[in-house]
Structures are given as C-alpha cells and as structure tokens.
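Take this structure first; my questions come after.
Every protein chain of the complex appears in place save one, which is left out.
On to chain A.
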C-alpha cells in the first residue's frame, strides 16, 4: 500500500515535448521505481516541474519562447549538456539513478515543503529494494527499448557526452610538430600497393583519394612522441558517432544538422542519408569546417521531417549510404592518417570482426592489414613492420575499425585468439598467385 505522505511529497511532473519512446520509458519509471518520487500530471498548472526532451524537434524553440517564463524548475533530457538557470540536465540515456538524483536536485531548487521525516521514509533501503524489484521485472535498462534481435545495429563506440557540446576545432594536424618529430624519411618500398579491386578512377585520382583518406605522412620512429601521431577527434566524427548512438538507442531516425548538410541516421535500415556526397570535396570541406558554433545539433526526427526525408530519398537515392561505410569514410577523412588520442600504436590489439570490405572505402594494403590483425594481436607499429607497409595505412585502418567498434582490446580475448591455430599449412605461393589474379593482375 502506498504511503499517503509519500504520495503527497511526490513531485508533480508534466511531460512536454517528450517523444513516444522516452515517454514510454518515463511512464514505466513513474509506474515502478519512481512511483513515490514523481506523479505525472496532465497540465503545467498542476505541475511543479516540467520534463522536456530537448532532442525532440520543437522543444528547444519552445523552451526559449515559452517554458523559460514558467518560473519553475525543469528537467531537460538531452544527449548534449544543457546549462540553463533553473534547469536540471539529465543526460541520455536515462537511468533510474539519474532520474532519482534529478528529483533530489529539483527538490532542492523548489525547496518543496517536504519534511525530513517524509524523505527519511524513502530510505536508501527502500530505494535499493525498489531498484531490485524494478530490475527483476524488467532486466533491460531504462534507456534501452525492447528491440527485436534482428534490428540490433552496428556497435559504434560511444563518446563522452561532454564531447558533444565541447567547442571543438576542426582537426589541426600541427604539421610543424610532425616535421620536427623524429621520423623515418619515406622509404620507397618495393611493394606495389595491394588494392583489393581495380577502380574506375585514374591512377592520379586514385592516389589523390588515398591521400585524402590516409594522409601522406612518412613513417614515424617507434620511439617518437605519441603526440605527433595523434590528433584530436574532429567535431564532425564525434557528432556522427553521437547521432548513431542516439539513433541506435531509441531505434528512431536522427537528424544531425549542419549548415552545409543534413545528415539523417536511419538505424532501422542501417543507412545514413547525407545530402553531400561522401566521395567528393564538399564532404571533406564539411568535416574540416564544421564546428559546434554553427551546427552539429541533433534530434530525433519528427513526423513532418520523416515525410520530408522520404521525399528526399525518393529524389536522391544515391545519397543513401550504408551506415558503416559512412562512418568509416568519415573517420578516415577526419583523421587523415593520424590516430585519435585514445588509440596507442604501441598497444597490442586485434580485429574482432572484419569491416564489410565490399562496402567501405578502400586504400592500399587494407586486406593484409585486416588479415594480420584478425589472425593475431599486434601493435600498430608491428603490423606495419611485419607487412612492410607504410604506417599511415595501418593507423587509418586502426582508427576507422575502432570507430566501428571492430577492434579487440581485451588482452584475455587476444590471448585466446592467439591460441587457436589452424591445422593445415596454407600453400602460400599458390595463394599469392591467386590473389594477384583476383586483384586483377
């Protein structure tokens, strides 16, 4: 039986501009663990706190024009940090703990006349018990909708929420420091770049594209300062990763809006619609120039936007990209042959799964690099040395595969991989000749 005093002390909450999915999540929370903390009411007049989903298309504008005058606290749900007066930011994905914490913060703001006695009754013990029963009833975390196995999408590593709103400059490769760092002069390796397929580009165009994707830096000395091999993650790629994460979590289309382009992430069909061709110079310019000051806002698609998108797709079906392929190319073009700060070329890693080579942007030596890393854990320097290939291609693969969540970093799993050996010895000579044939030689 519900304690009347607890009911009275519950925050009266009104949901405004909250999408179907998040509304369902909150309703479930209010009905279970949050039943003594929040009471959902139908109108703002009755409420003493609003919950607003800032990623829901009209919410931000309405907050600025209407809600700010409301003079009462609001809980804002958003993937990006929101710092406004009288507002508690609740980062997505929502968790029961963060909702309870937000309630406590709102109480502090409201200075609600809730006696210490009433709060005492909602003791830690009771909360813990509630959490247990909540988890037992629904073993899926709050933020995650129940989705069919067949709809589970590519695992894209998450980035810190703070990164989304951080003022991030376009990648600056600091060419000066690269020049000063101890590097090996580019050595002409008598190895013909192994490309898995012949393309329709001329040799010159192809070489130019490889430079765009993987840069043209010479090899680094293994003892060189890591800083010279790494670059800050670009605002563009971190925004794309966030948009993919949001889309996967809510299983709904997400619009990532830049002045130069609209990017629609469509998790159900595992595609991305982008009005700028990812193979052209405009896309490179977009990655280079975009910043949090004038773009990168994202939200779940509204019904009119879905209609707009359907029309766009029917008129521009070539702008529809495979999701992995889009993220892969974006990661390559963003890093330009360098590694993000969180990747260490000295760390032994392996390849969990091959990227879908038939759909991602290719560059020289990509297939041997994938095979080497799939076969055994190695650090990036050793892969380049073993295969006798330029480090920039290894770094590029490492970066792009990691962005797609394909890199294995767990040492235990790497050891396990190492211990599984193949029984039969491969006829390498024949394989080499067959490979040449398949490549088109």
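Definition applied: a residue touches a chain if its C-beta (ideal position, glycine included) is under 8 Å from a C-beta of that chain, and two chains touch if they have at least 3 such contacts; residues count from 1.
We take it that contacts and distances are computed from a predicted model.
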Protein that the absent chain corresponds to, by UniProt name, given "Carbon monoxide-induced hydrogenase", "Heme exporter protein B", "Spore germination protein" or "GTP-binding protein": "GTP-binding protein"
Among A:218, A:411 or A:427, the residue in touch with the chain that has been omitted: A:427
Among A:104, A:227, A:285 or A:371, residue touching the chain not depicted: A:371
Touching residue (missing chain; options A:269, A:285 or A:415): A:269
Absent-chain interface as seen on chain A, which is shown: 149-155, 191-192, 194, 196-198, 268-271, 322-324, 352-354, 356-359, 367-368, 370-372, 374-376, 386-387, 417, 420, 422-424, 426-439, 441
